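Here you go, one structure.
Missing here: one protein chain of the complex. Every other protein chain is in place.
On to chain A.
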Amino acid sequence: MMSFMKGRVLVVDDDTALAEMLGIVLRGEGFEPSFVADGDKALAAFRETKPDLVLLDLMLPGRDGIEVCRLIRAESGVPIVMLTAKSDTVDVVVGLESGADDYIVKPFKPKELVARIRARLRRSEEPAPEQLTIGDLVIDVAGHSVKRDGQSIALTPLEFDLLVALARKPWQVFTREVLLEQVWGYRHAADTRLVNVHVQRLRSKVEKDPERPEIVVTVRGVGYKAGPS
């Protein structure tokens, strides 16, 4: 649905100068930015503009970024990239746990930002008719759906990508670095917390017992692999 309208980015930031600058850069890269400065109005703006991606500042007047992130994630799987001034462990993890797909720490370079946005949007550009099974899950890659016993499970695009990456090569153990490159599009080593948090989120949706995962299995000291199918 979103793949028809590429490049619409909703910027949620209270700093007008930064928002304007973001607008300049995004327009320069061919995106179509829209802006909202207030956390309370963010959700309405989101519903109205139906963006392909949300750039979300964590510190906002009204509702804070974490809350906004949670609300948006509650009704949509649209990619959310957090803008944060805090790279401290807790803030980032809280942001990721509230549903953000990725984060970028201020101050960032325009190219870095654009690369992240493109990496998040890239997924919808490559449809491939393919059916995968992992455990008792059936994954329709082109149809972007995951079903267990005919019941579909709602996943965000990122979680879907993560699951598909694992399911395509069930024999392989993926290190966090490899997953960061394949799913998030990072060339160089980045924050492995991204992987940890999203694996947890994915498990909470697809596992029968998230405490004892059978679909996404941890390989101690190495990384993750798809469970036996």
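Keep this in mind: contacts are C-beta pairs under 8 Å (C-beta built on N, C-alpha and C of every residue); 3 or more make two chains touch, one makes a residue touch a chain; residues count from 1.
The rule we apply is simple: contacts and distances are computed from a predicted model.
For the chain that does not appear here, its UniProt entry gives the protein name "Sensor histidine kinase MtrB", which is one of "Fe-S cluster assembly protein SufD", "Sensor histidine kinase MtrB", "Cell division protein FtsX" or "AzlD domain-containing protein".
The chain not shown here is touched by just one of A:D15, A:D64, A:E97 or A:E181, and that residue is A:D15. In the full complex, chain A touches the omitted chain through residues 15, 17-18, 21-22, 24-25, 28, 59, 83, 85-86, 88-89, 106-111, 189, 221.
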